[in-house]
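For reference, the structure I am asking about is given below.
A single protein chain has been omitted; all remaining protein chains appear in their positions.
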């Protein structure tokens, strides 16, 4: 920034502010509330407290308790009443306090939210966003560190997205709220405090498409597929690999359902190797689907099978060993090595 | 059966009776109730009605309403109280009336049933069986034809099995009830009325292991992997393929978690081709996991990618078009053709 | 709300209920409950006759559906036989602006909303999952998963309050239908919590038809269901569910209270499922014939006919004309059901997402390609 631009009245903001991912979500929700009077936020402790992660901080104060609603403590109730509010014309954004507490609402999500549009032959739209902070690495007790995204991505009628940076957090939450599709929005809770640049004036119409993957780092030797909290891990691995002379491409999937496979295929056809990284247990995780599709589509381009670096097929373990459960830089590099050694 | 054996007192039963799969389950549950006074059955309409599919027919009459319990209409309550009964020393067998009605119990299943053993450091065992009639093809309305098995197989701490024949139905339900692991037992509802031979005197100790896959038909040219209702479809396809000179091996997976991959690998290494068949939507279905594992393990043996023949990624459609949704003989053969054409 | 002596009608269960028309067709002028609510109706002769017509019509259509199912034309049917008064009374009590959330059995309420009675047949025939526009008719889709719709109804009612559409006589209100079995589901009880906390304009209308498939009421509760409401701080009342006048009067009053800003209430319509749970069910396995017989004497239609006759509000000519008109409607319905085309298989890919999905598009395309290969091959 030049001296003069700093002094003068900025005509066109360049890249805007550097804020945490959590704050970016907060700004995005604020914009959504401003942009459409039908948008409401509901959940446990979202009001005065601003949510346990402060993602809704200040919103009830500014928009009133009719638009930012502290609900009774019952997740089925949160999502079930959101369905009714959506039928009434509202656009509810539901906050689930932690990943492990979404299951009381699972029935309403898979049997109602996902199906009402289909059931009603397109007559009833449910523009509902269900926000879920997910993933581990924060030293928490049971139920506070899970990655249940596959349990939603498997369900037709839902769309599932997740963000990995402040910029995406800000735009994607706005896009999700503006979409008429029911969307489960996973927030990488251990990245809430990581900072990044956000253009707060960005126009929704110009945004990168919500359901498109993004090449987070270009590379030539192998493709690392990640999303949410693991994008940072994958990028770190790519930096480390570069030191060993290996040039990894990192793709941030962003949309988990639908998957933007074109971006993935394009990369893997070039690199011939793919490694998928996620925190969720490997068995029937996103890595399985990605591996299956990549293999079918890029069969003759693959130099090695698609490898998976994931959580183990055990309940999320005690905090003191979670670092051994979670994929990290070393495990990603190990998988890349194995791919090259195939 | 010879004239004399029919007249005399049978010393050793040969293969026993020919009964429907549903009746085999009924016999198996009866045996389980007889064998262990701690076994109880609970669910909606399991008593006088014998369940909507009559799987528990006559059991309340013979074992009393303390052992075959008609519960209030609430699935979370059924599974949640089963947890308490299990802690008390009982071995509850819960019936969920239809696949689409298990979701109110999902929270209790994934956060409690699956985790109590882990949480308690092995102090609390929950020998619970959750029976779920699943799959389509019976011309039913919404929620009565779903295949949610992946939503359970993805969850660590649960074991998931399904049967495809009367003989397996009889033994597997007994094995499941006798196991201390929490087991989700999927019953192929549209096969309830298919008949097969069952040795009612079979000894539990001699049974084929519960979590082992079975080669349902030996073949050399390609491996078809199926489970539950699709095993019959796969076998039919194999017969049709044989007419075209293609010799398909059909594997009945039986256990969906854990998967018996050794049996699968052994076959695919031989045939070089695999097709997975299931009714559930393809995205993140069992086929994805099987494809991922097979590709990783048999990379250099595969002549073509593992192909999937599955339900589409849409809500289960109206009954009048379900035959177009469900994998059938033609679609299996088409996939086999595509595999050979790769 | 404790139901007091004044509410005990003929054949009332212990605890009594609000009854304005006895099984014999005697009118009870008005009923005042222990907490001071007075219920009565003030219908013109014409209105009485139209109520009768509704009752006969919905029963006749239901009978046609049962016949169609037996002939293999429907996959399944959930009959409302015996529950006509509960449904027609409460349905007619709704004002135009009120919204209803049904289960899978509210064909009578659907009829009162002015929806073409053929609508539910798509679902039961298996050609779709329900075809009407819930917004146009203010009658949501049928809901099969027990209890779910009570939370939808509660959310909708919260929205009415947020829209400022309560507190006046022409405000809006919601009615949520559910059965006796449903009262055990967590969702229904959460709906009670929510609507109490938010004082939402909603009437919970529970048709206690004594059974949840094979399970008698005692499997769901040990006290009368209307008393559940007291635990959440709003009124509960039991009505003779076979009395269309009580159903009308009490629902109308509860809806008006709701629209006036007085919050939720629960109505337990004490009735009986005269037929099987659905066409797949065999009730002889779990209930005795004499029980069904005793309820025949409380038929919801016979009593209105007796009343109309005694009061000379209607005569045999009228009754015959009603039967005849209903029959014609039923035959018309039958014809139209038989003519319902099977959907094009490829339409199963429609309406998965408002904004569509490239994955669905790809699957639709591959489905079409695949089926094209069979063209002319007899498939």
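Note that the chains take the letters A, B and C in the order they are written out, and that residue 1 is the start of every chain.
Simple rule for what comes next: a residue touches a chain if its C-beta (ideal position, glycine included) is under 8 Å from a C-beta of that chain, and two chains touch if they have at least 3 such contacts.
Bear in mind that the values here come from a model prediction, so they are computed numbers and not experimental data.
The chain not shown here is in contact, across the full complex, with A, B, C.
In the complete complex, the residue from C:84, C:106, C:172 or C:190 that touches the missing chain is C:190.
Only one residue in the set A:168, A:221, A:279 or A:313 touches the chain that does not appear here, and it is A:313.
Of the candidate positions A:50, A:148, A:219 or A:305, contact with the hidden chain is made by A:50.
Of the residues in subunit B, those that touch the hidden partner chain are 40, 66, 71-72, 74, 76-77, 79-90, 104, 107-108, 111-112, 116-125, 127, 156-157, 159, 179-181, 211, 258-259. Those residues of subunit C that touch the chain absent from the view are 183-187, 189-190, 193, 196-197, 199, 218-223, 227-233. By the touch rule set out above, subunit A reaches the unshown chain at residues 44-45, 47-50, 52, 70-74, 76-77, 100-101, 103-104, 139-143, 283, 312-315, 317-322, 324-325, 330-331, 334.
Definition applied: only the chains that are shown with their structure count from here on.
Look at where the CA atoms of subunit A average out and do the same for subunit B: the two points lie 34 Å apart. With centres set at the average Cα position, the gap from subunit A to subunit C is 42 Å.
Within subunit C, residues 128-129, 145, 186-187, 352, 359 each touch two or more of the remaining chains.
Among the residues of subunit A, those in touch with two or more other chains are 104, 107, 111, 118-119, 156-157.
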